[in-house]
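If you scroll down you'll find the structure; I have some questions about it.
Every protein chain but one is kept in place in this view of the complex.
Right after this comes chain A.
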Amino acid sequence: MKVKVLSRNPDDYVRETQYDIQRVPRNYDPSLHPFEVPREYARALNATKLERVFAKPFLASLDGHRDGVHCLAKHRTSLSTLLSGSCDGQVKVWNLTERFVRGNSCSFLWNLLLHGKEEEPLNTILGKTVFTGLDHHQKEGVFATCGQQVDIWDEQRSSPIRSFTWGVDSFSSVRFNPVETELLASCGSDRSVVLYDMRESTPLRKVIMKMRTNTVCWNPMEAYYFTSANEDYNLYTYDMRHLDKPVMVHMDHVSAVLDVDYSPTGREFVSASFDKTIRIFPKNAGHSREVYHTKRMQHVICVKWSSDNKYVLSGSDEMNIRLWKANAAEKLGVLSPRERQATNYNQKLKEKFQYHPQIRRIARHRHLPKNIYHQAKELRVMKAARHRKESNVRKHSKPGTVPLVAEKEKHVVTVVK
C-alpha cells in the first residue's frame, strides 16, 4: 500500500531563536476565511470609530501680532517659512518648525512683498490709491495689484506695465493662475469675478453673481477651475470656459466666506469664514468633509494650505495664527511599514463601507458650537420652506409658467464678455 499522512516539521513553523520574528504561513483559500463581508464591516466600523477618537487637528497657535491677522503668504520653496501681515501694518516672518518669528518689520502698505533677509524692504513703491490685494506671477518677475483697478507691475519698474479697468470702483483680491501662468482672476465690488489675460489689453470676461465674492483661488492641478468665496455663505467652483453656471456650489458655512485656498493636490480646498470656523471641502462635493473651530478663534480672515499637503494655517481676528492638521486623525512623523500598511488598509475599508448607514452616521459626526449648530438648522428650515413654497406655487399654476431652475443656475446673474 502507498500511504502518506500529514506530518509537519515544527522547525518549519516555529521560529528558531527568540530574536527572530514569528513565522506566519498564509493560505488565502476563501473557505478558510468565512464571513469576509461581515468581518470587514466590523473592521470598517472600528476604523471609523478610531478615526473619530484620534481626530485631534489643532497643533499650535502662533502668538505675536498686536492686531488681527489680515493676510498670510506661503514661501514658494521653503515649507517652514510663513509670512503674515496684520491690520496694523506689521509683517512677521515665521519659522514654523520652531514657531518663532524670524523677522519683523513695519511697512506702510499692508500687503506682502517677498523680500530678502534684511529688516528693510528692498524696494518701496508709492501708489496713488490704496492697494487691497497682491499676487506674484508663478515664474517671471511680474506681480499684480488690485485696488481701484488691476495693475500688472514689473519688479524693476516703478509704474505698472498694464492696467485693467472695467467700470468697477474697487477690487478686493487678485490671483494668478498657477498652471496657465498668464491668466488672472479678480473680485470686484459689483459682485463680479473678472478674468484677465496678462498678454491682452482688455479683460477677458466677467461673471456677475447675486452677492459679492471676497476671494478667488485657482486649482493648482486643473488649469481652468477656480473657486470663489462668496458673501452668501457659499463657495462656487467655476470652469473658466463656461462661466454661465458654476461647476459646483459648496454650501456649509453659516456666515460670509472670507478666504479660500486649494491643497497642492488640487483635490480639496479649505475655506475661512466669518462664522469662526474653517471648513475643508472636497473639490467635487457640495458639502464639507471637515470643520475646525475653537472657542478662542474668532472671525477667521485668511487661510492657507501648506505646500506639503499636511497642514492648514488660519489667521484670525484675535491676533493668532493657528496651525491645524489637514487630516485630523493622521499620525504625523515617520510611520513604520506596518503602521503605514495598517493606515492604508483602514482607509480603504472606510472608503468601501462609507455608504452603510451606521458607518456614515459615525463618520459624518462633528461637534459644532451651539450657535453655529442652531444657525445651520435655521438655514436648513428656511431653505426647506422656500423650496416647499416654490413647489406649491408650481403645483397650483399653469404647467410651464414656473420653470424649474437648477440650484447651480440660481446664483449667477449674468456673464459679460
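By definition in this document, a contact is a pair of C-beta atoms (placed from the backbone, for glycine too) under 8 Å apart; a residue touches a chain by one contact, two chains touch by 3 or more; residues count from 1.
By definition in this document, contacts and distances are computed from a predicted model.
Think of the chain that is not pictured: of "Geranylgeranyl transferase type-2 subunit alpha 1", "WD repeat-containing protein 46", "Transmembrane channel-like protein" or "FGF1 intracellular binding protein", UniProt labels it "WD repeat-containing protein 46". Taking the complete complex into account, A:6 is the one of A:6, A:53, A:126 or A:334 that touches the chain left out.
One chain is missing from the display, and on chain A it is touched by residues 1-8, 10, 12-14, 22-39, 41-43, 46, 356.
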